[in-house]
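Before anything else, here's the structure in question.
Every protein chain except one is present and positioned as in the full complex.
Read from first to last, the chains carry the letters A, B and C; within each, the first residue is number 1.
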Amino acid sequence: MAVITVREALNQAINEEMARDENVFIIGEEVAEYNGAYKISEGLLDKYGKRRVVDTPISESSFTGLSIGAAMSGLRPIVEYMSFNFSLVAMDQIISNIAKMYYMTGGMYNIPIVLRGCNGAAAQVSSQHSHNMESFFAHMPGLNVISCSDAADSKGLLKAAIRSNDPVIFLENEMLYGTSGEVPDEEYVIPIGKGRLVRSGDDVTIIAHSRMMIYAKEAAAELEKMGIQVDLIDPRTLKPLDYPLISESVKKTNRVVIVEEGHYWCGIGSQIAEFIYRDLFDYLDSQIIRVAQSENPMPYAKGLEAASLPSTKKIIEAVQQVTYTGAPS
Amino acid sequence: MAVITVREALNQAINEEMARDENVFIIGEEVAEYNGAYKISEGLLDKYGKRRVVDTPISESSFTGLSIGAAMSGLRPIVEYMSFNFSLVAMDQIISNIAKMYYMTGGMYNIPIVLRGCNGAAAQVSSQHSHNMESFFAHMPGLNVISCSDAADSKGLLKAAIRSNDPVIFLENEMLYGTSGEVPDEEYVIPIGKGRLVRSGDDVTIIAHSRMMIYAKEAAAELEKMGIQVDLIDPRTLKPLDYPLISESVKKTNRVVIVEEGHYWCGIGSQIAEFIYRDLFDYLDSQIIRVAQSENPMPYAKGLEAASLPSTKKIIEAVQQVTYTGAPS
Amino acid sequence: MAKKKNLPLSKMPKLLWELHNKMVLIRRFEESTIKSYQQKKIGGFLHAYIGQEAVGVGVLAHKKPEDSVVTSYRCHGLGLALGISPEACMAEVFGKVTGIVRGKGGSMHFFDKERNLLGGHGIVGGQFGIGIGAAFASNYKKQNAVSFIFFGEGAVPQGTFHENMNMASLMNLPVVFICEDNKYAMGTENVRILANTSISEAAAFYKIKGYAMDGMNLSEIHDQMGDIVEEVRKTKRPALIHLKTYRYKGHSVSDAAKYRTKEEEEKWKEDDPLFKSADLLVSEGYKTREEVEAEDKKTKDYIKEIVKLAESSPDPPLEELTQHVYFDKREGERWQ
Partner (left out) sequence: MAKKKNLPLSKMPKLLWELHNKMVLIRRFEESTIKSYQQKKIGGFLHAYIGQEAVGVGVLAHKKPEDSVVTSYRCHGLGLALGISPEACMAEVFGKVTGIVRGKGGSMHFFDKERNLLGGHGIVGGQFGIGIGAAFASNYKKQNAVSFIFFGEGAVPQGTFHENMNMASLMNLPVVFICEDNKYAMGTENVRILANTSISEAAAFYKIKGYAMDGMNLSEIHDQMGDIVEEVRKTKRPALIHLKTYRYKGHSVSDAAKYRTKEEEEKWKEDDPLFKSADLLVSEGYKTREEVEAEDKKTKDYIKEIVKLAESSPDPPLEELTQHVYFDKREGERWQ
């Protein structure tokens, strides 16, 4: 297996799917001549030309709408938002048109579209550039929401997203682009809706996605030293959610910590927690603890930013809380 | 006490606050010459003139932005969205500017603004006109979210919202505008963050807001006949939430049903449920049941629309489920 | 441009007769839906196309099968102009499963895959991007299709109009932007929302052609649009058309239209496009007044029939509630 970065994995996924299907194209700011603000589309212009690798003005609402019309006319657009912060100016197109279209047309027009780009905080990019959009999108029926934590999943799920006949919100994370991992040599696609058990343990279930998996893994390693075995789940697809995987784990461990980078109120973790509480109430030996961003916009100062975000330490403390192994208070 | 409609209550609130404070103005489509698409601003143009009652083109993003700038320059704007469905085209202004401003400026610029209008379904207005936005807004720190169910609360809380020095999302419901209720004769303001116990009972807590309160009240009356006493809570303010009120009730009843008109995934109910589970885990005798909109965009056909939405019957069934009093299955 | 080969409508009796009757069909259809709405047999919002028939019918006379069309919630007229089954249209407005989108969209959301009608959209300005996307796809597939985007003058102050004009011009997309300026956006007269009501002047900044046109005259619209559509198809340069028209009814059935005078309404009614095309048919000697009226009567009877049919048609079954949310099969989905 080759070791590649998440950046390369995403690039390969797009490249392979564009080679496979003439109707796939990519559109967004700086995707063509600049090779992508984060170089995800590197080399695609050279290979596929201007027709299929399309630079745009800073007009997110327009090029999102364009992609919907193109999808209704038989194409399969990949829309790159330089970051999902900028998807806010296109929100009406995403919610009113993309999410509703297939239903509103009584099954006449499905929208095979992928909206992708960075989600969440990067490094000190401050209040307006650090939104986590998971729960915004998961709230609305008609959308799928994917957010991966490593190269292999990123590649396999982006390919699945491009092949999906429904809209997919594909949330990447700038801080993961440069991280490396093994990727199968042969072609593969990971089904939408399948989570992954990252490591197995009997004492506590940790659910984490995207960049948070880095901290969750570190926490699990630390906790092992402390004698606590973690069942670590990466849902990968946030909607639809691999509930059977989660359920099995919770039935085994009876204790759950849910980590997300975004805000607490109505975060994706609130929904995952509610599912678990509702359906596995009698299996739980403790309430669930959620680790999320603190209840404030993202500050610029490095120290404050770090304090805002979940961390390995916060995850460990949460596990200690649900396993009653923390320091007595 | 006078009996007035929710429409009149909202109108009185705006009128009284405009009389009280010269810096309050109202802006939006059709608010002035047409007296409001739903007549909430009836008579205000005549009384306060064009300077303070401002018609706009269909440019939600622009007049939201204008109001932010006006708020930063010492005014107190009330922004009317004909419906919150249309706030989607202004979402960037709401999230990136309104919600973040006070924090991002290190406390230099607070934004005393009220964004108000219809939220949720009306009668057969179909997919693009029936969004519930509660959880969208509650997710983002920096915003307050209010949604009332009757005339008295609407008046008292809209006045509070206008006086608030922070942004308030004030979610109304078209189907409630014509409903009547008693309103105190003297001036009053209801504090933001205070819920209301609508009726008292020992067997089960029902939490419902806005139009759902109609069904919840009907359900409670029915349930009473069946021997089940409902503690019925209207949070009124969804964020900040009157957690002490909810907590007290749950400690008494040990059983909870949460009703909301919007969608299930990451709905406001998911967050309220999570708070209860987390903090009152040992008080619960059953899992919480949520009644929400079904997992599809809103259909046009009357029968399908009704089937989508929560109903008195669905609430009763949910109560039977948490109280184990339903028909054996 | 091969201007010579485009005959004026007044010289094409068969087409004139057909287009006139399309306008009549729309008029009678809309009158009927308003009645049914007032009888509470139709719910939701209902925006009639009455008064604007010449625009939809005159413009879409030039639509080829591969071309696309997109518009706002005021979409019945275009649906019928495109030749969608009036039965299915009526059934949709009645929320029946036999409707064009199975009763799920309703009055504001007409779609038709066969004719590339891409909606029927409820958010003012929401249709622009979709329209340029269809043109993009045509270029992409090296087809020769044109995309027609209809919108009210109320959509002009929405930024999306400008974004999409810029994009269409930059990308050389074969788009015809058709502004149906019916003077009002709900209760607001166009002069109160536009710094400039000569909307075709918006074209200049985008280096595309702008045209102003009388929106109440079928044959004028038909004749002028023929050349324009041809040029757009050939050059792939978008064009902006501003048509002045008038809706004879309120914004929707629930609007009493108190913001305008009866005199104004009457003035515009003297300019009724249906009268004009009827007169033309008669004055050119193509039809007698009686023939015109007999056909109108037939249409009225037909509409009564399809209303009955719609009323007696089945509602969407409850199983449909959660169908058509996703196209692909979903495993392991879990929600409520």
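The criterion applied here is as follows: contacts are C-beta pairs under 8 Å (C-beta built on N, C-alpha and C of every residue); 3 or more make two chains touch, one makes a residue touch a chain.
Note that the structure is predicted; figures quoted are calculated from it, not measured.
S.K.: Missing chain touches which shown chains?
M.R.: Across the whole assembly, the hidden chain touches A, B, C.
S.K.: Consider the whole complex, including the chain that is not shown, and state which of C:Val24, C:Ile42, C:Ile84 or C:Ala202 touches that chain.
M.R.: C:Ala202
S.K.: Touching the hidden chain in the complete assembly: which of A:Ile4, A:Val53, A:Leu88 or A:Ile288 does that?
M.R.: A:Leu88
S.K.: With respect to the chain omitted from the figure, which of B:Gly36, B:Gly120 or B:Pro141 is a touching residue?
M.R.: B:Pro141
S.K.: Would you mind spotting which of B:Gly43, B:Gly69 or B:Gly326 touches the chain that isn't drawn?
M.R.: Looking across B:Gly43, B:Gly69 or B:Gly326, the contact with the absent chain belongs to B:Gly69.
S.K.: Spell out, residue by residue, where the missing chain touches chain A.
M.R.: Here the touching residues of chain A are 29-30, 33-34, 37, 55-59, 61-62, 85-86, 88-89, 123-129, 264-265, 290, 292, 294-297, 299-304, 307-308.
S.K.: Given the full complex, what residues of chain B touch the hidden partner chain?
M.R.: The missing chain touches chain B at positions 25, 51-52, 56-57, 59, 61-75, 92-93, 96-97, 102-110, 141-142, 144, 164-166, 191-194, 240-244, 275.
S.K.: Across the whole complex, list the residues on chain C that are touched by the chain not included here.
M.R.: 157-163, 165-167, 169-170, 192-196, 201-202, 204-208
Assume only the chains that are shown with their structure count from here on.
S.K.: What's the farthest chain from chain B if centres are computed as the mean of the Cα atoms?
M.R.: Here the answer is chain C, farthest from chain B.
S.K.: Need the CA-centroid distance for the pair chain B / chain C, whole Å please.
M.R.: Distance between chain centres, rounded to whole Å: 36 Å.
S.K.: When the centre of a chain is set as the mean of its C-alpha atoms, what distance in Å lies between chain A and chain C?
M.R.: 40
S.K.: Tell me, which residues of chain C touch at least two other chains?
M.R.: In chain C, 103-105, 109, 121-123, 126, 159-160, 324-325 touch at least two other chains.
S.K.: Do you know which chain A residues sit against two or more other chains?
M.R.: 61, 92, 96-97, 103-104, 141-142
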